[in-house]
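A single protein chain has been omitted; all remaining protein chains appear in their positions.
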Amino acid sequence: MQLQLSTWPEVERYLGTSTGIVMPIGSTEQHGPNGLVGTDAICPEVIARGLGEATGAMVAPTIHVGVAQHHLGFAGSMCLRPSTLIQVVRDCVVSLARHGFDRFFFLNGHGGNIATIEAAFAEIHSEVSMLTRQARRPLRCKSANWWDSRGVSGIGKALYGADEGSHATCSEVSVTQYACPDHIKSANFEGRAPAYSGIHDADDYRRRYPDGRIGSLPSLSTPEAGKRLVEASVRDLAETYRAFLNAD
Amino acid sequence: MQLQLSTWPEVERYLGTSTGIVMPIGSTEQHGPNGLVGTDAICPEVIARGLGEATGAMVAPTIHVGVAQHHLGFAGSMCLRPSTLIQVVRDCVVSLARHGFDRFFFLNGHGGNIATIEAAFAEIHSEVSMLTRQARRPLRCKSANWWDSRGVSGIGKALYGADEGSHATCSEVSVTQYACPDHIKSANFEGRAPAYSGIHDADDYRRRYPDGRIGSLPSLSTPEAGKRLVEASVRDLAETYRAFLNAD
Amino acid sequence: MQLQLSTWPEVERYLGTSTGIVMPIGSTEQHGPNGLVGTDAICPEVIARGLGEATGAMVAPTIHVGVAQHHLGFAGSMCLRPSTLIQVVRDCVVSLARHGFDRFFFLNGHGGNIATIEAAFAEIHSEVSMLTRQARRPLRCKSANWWDSRGVSGIGKALYGADEGSHATCSEVSVTQYACPDHIKSANFEGRAPAYSGIHDADDYRRRYPDGRIGSLPSLSTPEAGKRLVEASVRDLAETYRAFLNAD
Amino acid sequence: MQLQLSTWPEVERYLGTSTGIVMPIGSTEQHGPNGLVGTDAICPEVIARGLGEATGAMVAPTIHVGVAQHHLGFAGSMCLRPSTLIQVVRDCVVSLARHGFDRFFFLNGHGGNIATIEAAFAEIHSEVSMLTRQARRPLRCKSANWWDSRGVSGIGKALYGADEGSHATCSEVSVTQYACPDHIKSANFEGRAPAYSGIHDADDYRRRYPDGRIGSLPSLSTPEAGKRLVEASVRDLAETYRAFLNAD
Amino acid sequence: MQLQLSTWPEVERYLGTSTGIVMPIGSTEQHGPNGLVGTDAICPEVIARGLGEATGAMVAPTIHVGVAQHHLGFAGSMCLRPSTLIQVVRDCVVSLARHGFDRFFFLNGHGGNIATIEAAFAEIHSEVSMLTRQARRPLRCKSANWWDSRGVSGIGKALYGADEGSHATCSEVSVTQYACPDHIKSANFEGRAPAYSGIHDADDYRRRYPDGRIGSLPSLSTPEAGKRLVEASVRDLAETYRAFLNAD
Partner (left out) sequence: MQLQLSTWPEVERYLGTSTGIVMPIGSTEQHGPNGLVGTDAICPEVIARGLGEATGAMVAPTIHVGVAQHHLGFAGSMCLRPSTLIQVVRDCVVSLARHGFDRFFFLNGHGGNIATIEAAFAEIHSEVSMLTRQARRPLRCKSANWWDSRGVSGIGKALYGADEGSHATCSEVSVTQYACPDHIKSANFEGRAPAYSGIHDADDYRRRYPDGRIGSLPSLSTPEAGKRLVEASVRDLAETYRAFLNAD
């Protein structure tokens, strides 16, 4: 059930049955010569929809831009500063909490967001913890990266081994090829992508990783692999989400 | 050309031909008994894509959540505070400017965003104006509401007359019915929606406008009308966008 | 009744009769060769005082500096960033609300402030709307530009026609000549002022509009015209203000 | 020379002769039963004008609202949070610095502003000190309280002795009686005003000082005393201001 | 070499030999019935000093308060909001960078700080990445938790096994007993501490973990174990720090 495609009376009825919501959050940044700039937003969006179908969960609209300052050396990359993203997450959670939502499941598509999402959760809880002795309505926020599941990593490892890499990975490019079959790109890869050696500012990133990839060979990506990865991610995350809903 | 569906080398080539970009910006908020919560994001998104096809413009991902505090009395509505949205717009513009984009065309779907978008533009220009005597690269930002065009308002007036209303309008519900034909909703409208009498906080809004609509009767909405409205909006905005690109 | 010229027991008595207050807000910025830097603050201040006399309304002290980054290319112009002015408006409203004021009528003298004032109102309402289900005391904020009245624009049109312009207008210079008769300036105008062609940053503004004026010929301004304009503005705004007080 | 009453070419000519500017800054807050709410803004404004006449200095418009949270228990008092006022002072200084002003003389009318003004100066210098090794144009900011001069305190002591007090003082009420002769108020003072015993939040202030005064008996105030105080303050501050201009 | 115990000429000489600096960062929060409130600050401080002796590194003063909102249900706990700590880390790094430091090694003592420290690094890099094409002086920031080393976890596992726990751990209490031998506390532990089941706001934390500990039995702590842990941590971190200094 997608929030954007529901009416408010439908949302009100949903709240009678569940107070959980899935919040896809991604990034808009280069993903190498054949990866889409939207990869990190498309992946959690398509998986969140699958998760919504599998569990009946409400799915919020995707936050498309994240903390990607290190990719700004490549055309098309966008970035929110961490201090901005903290306020965005805070405002989204606080406004939905007014309606009765109290289980916020951030389905994340970008490693660079992880720390800021956690910091935003602590910022939200700080407002309650610092000022009162009794929170009126305890909120729970949880984040999960779509690729952090046994099923997903098993497939990636089996299909790509050491060519999976850590940015513009074979797996994430595959997911976008499955999600956007009309937008499969090809590229001539000049040699092996350099292995991970740290991430600092944007100029430094471009110098270390000249075509944007880190350690990956995404010419191996296929939409069929993408389909398997999405299904595995949905399966594993549905379990996580249900446990989150039922947890104390 | 959609940014999310492009690779960075494609964006780099685009920048060799144009430095303009269309930025769809909407809201996630109640739209009456049969309007979608995502109406104000769906409308500028579908029209932005049409505009991209008509003019060859690059289209950025949609900002889905806007300034909608007054709708928080209805389930599912989300809100960014103006101070948050100013930073979001600022960060998006500043990071894209690094690549060479310098004509930012915000295609807006929500009246409640207009003031904050303008304030964000002034915030961006203030950084340059306050601190230097010579901006290195002058930016231009412009916003346009998808419904503010002769063609669009002509159709709305002809089809709906006084039933068009000013929130959950017949026109915007029609556009979403065209864009999302699998998600057309129906509702029993209890009497006429009250006319506009001011917008303040959320409790007040709900008291004034009990089912969320202002002055509209969107049972009259149809996907066919939506198609005509989208085409008219694209046609008129394409003209505006081209003039913006060529302007000094 | 001016707040600055009242004692606190007088304000307390006033609050027993009315909870409305007029907040003049202006700008400090160039107004062409013979216009005063303070024009946009002087105009709403003098009109606010007239309004106070006509309606018995309390008048707050003038906010003299506004969002004028685009004028910073001309000596003497001052500017608050929108993010700063939002906090100023918020603090002023919130602190007066403590005493019982709940109808805030911002009488604005500068077009560049309009968006930020509206954004500030939404910021104020967001605090209430996001966090509670029942605002204890609903506030109403409204802004009105002194020149946006039938009476005022009728006079301007009759007297100046196309020479009225849109910055350093004949009308606003006339108002300051009426308000400050000892400070009437003269200037040699070099040719016609260029027509409006957009406002961006400060360097760009100075390039487009070399002496600061947009489309106006304020050598036509007179204190007599200023007197008529002030009286017309007060008359029309008094009506607006009374309706605002009585409105729900 | 008042900034608000000058044209931009006049300001430009002024900058050819001096880069100093006087910035009156006050507060809007209760001043006891017969003191004006605007006392702390009126005093520095009238003295700043005298100072401008005595020294030829440019005088900026008055900042009317300051840090007065402790007075919010009395009707009509307004307050900027320190974090807001820091940004206001910063924006005013930074925008005037663009034109070439580099000696900022804040003439202060309210004790509660002193700390925040100093903090704002450090905030302004921090931007330069943290980020560069060579400031392009060193700014100097200085604040002076109008009452902190030998001449002023001598008169106060001679006329009022122990009845001078420390809020709603006989001297400041006298200055406003001189500046606003049409707005002299009278009141029945119920007993002696309590002596200073600390300032914390607003409720606490009202409990300690029930009619707003601290230690003063302003029924002794006269416009004649106000005239002497203004003249003494201008005389002493003119000396301070000239030294500031010439200082390294 | 401790920064606080050096003169500025000594620091200048140090910068001729190294541009690295160790930044201890901790927290002030409950650590169960016999753990010190300062545990998370004391541990990185003592280890940082060891690291300074082992490698010759400069050691900055300890940041004592961190993100600990979840501990506010227990007396003595203090907390910075993430948005505050981001600015603290940013200001410390930016001001030291002015002198030439460019390798910032944050030695962290509190799990709740990890996300915010990473977010602060991204905030710092964003300033450079968003605004320029060429950073003048690339900074490197790295954080390491004192307990995240093979040597440390080996000792903890060998000595305490499942009683180590995850808050108020046997290991951290041991380190403070070694560092502060005059402040070894004892307590009657009422039963086994509950295992980790999530961390949200402060009231929730206290309900889940009634005496503050998570899964630990720190009556097993000894100063002798603390000594071994400090030495192991210093040994492992010295290796990490040297690699960081030499890294690109």
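As written, the chain order gives the labels A, B, C, D and E, with residue 1 at the start of each chain.
Throughout what follows, contacts are C-beta pairs under 8 Å (C-beta built on N, C-alpha and C of every residue); 3 or more make two chains touch, one makes a residue touch a chain.
Here the structure is a predicted model, which means the values were calculated and not measured.
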{"item": "Contact list for the unshown chain, restricted to visible chains", "value": "A, C, D, E"}
{"item": "Hidden-chain contact residue, picked from the options E:41, E:155 or E:199", "value": "E:41"}
{"item": "Residue of D:7, D:34 or D:116 touching the missing chain in the full complex", "value": "D:116"}
{"item": "Chain not shown: contacting residue from D:72, D:217 or D:232", "value": "D:72"}
{"item": "Residues belonging to chain E that touch the chain removed from view", "value": "2-12, 14-15, 28, 30-38, 41-42, 60-65, 69, 72, 74-81, 83-84, 87-88, 91-92, 95-96, 98-100, 180, 183, 185, 187, 202, 212"}
{"item": "Interface with the undisplayed chain - residues on chain C", "value": "91, 94-95, 98"}
{"item": "Residue numbers in chain D that touch the chain omitted from display", "value": "67, 69-70, 72-73, 79, 81-83, 86, 112, 114-120, 122-123, 125-126, 128-130, 133-135, 138-141, 197-198, 200-204, 208, 247-248"}
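Note that only the chains that are shown with their structure count from here on.
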{"item": "Chain at maximum distance from chain E, centres defined as averaged CA atoms", "value": "C"}
{"item": "Same or different residue numbers at the chain C/chain D copy interface, by half rule", "value": "same"}
{"item": "Centre-to-centre distance between chain C and chain B (centres being mean Cα positions), rounded to whole Å", "value": "29"}
{"item": "Interchain centroid distance [CA atoms averaged], chain A/chain D, Å", "value": "53"}
{"item": "For chain C, residues that touch 2 or more chains besides their own", "value": "69, 72, 79, 81, 83, 129-130, 133, 202"}
{"item": "Arrangement of touching chains [line / ring / star / complete / other]", "value": "other"}
{"item": "Chain pairs in mutual contact under the definition given at the outset", "value": "A-B, A-C, A-E, B-C, B-D, B-E, C-D, D-E"}
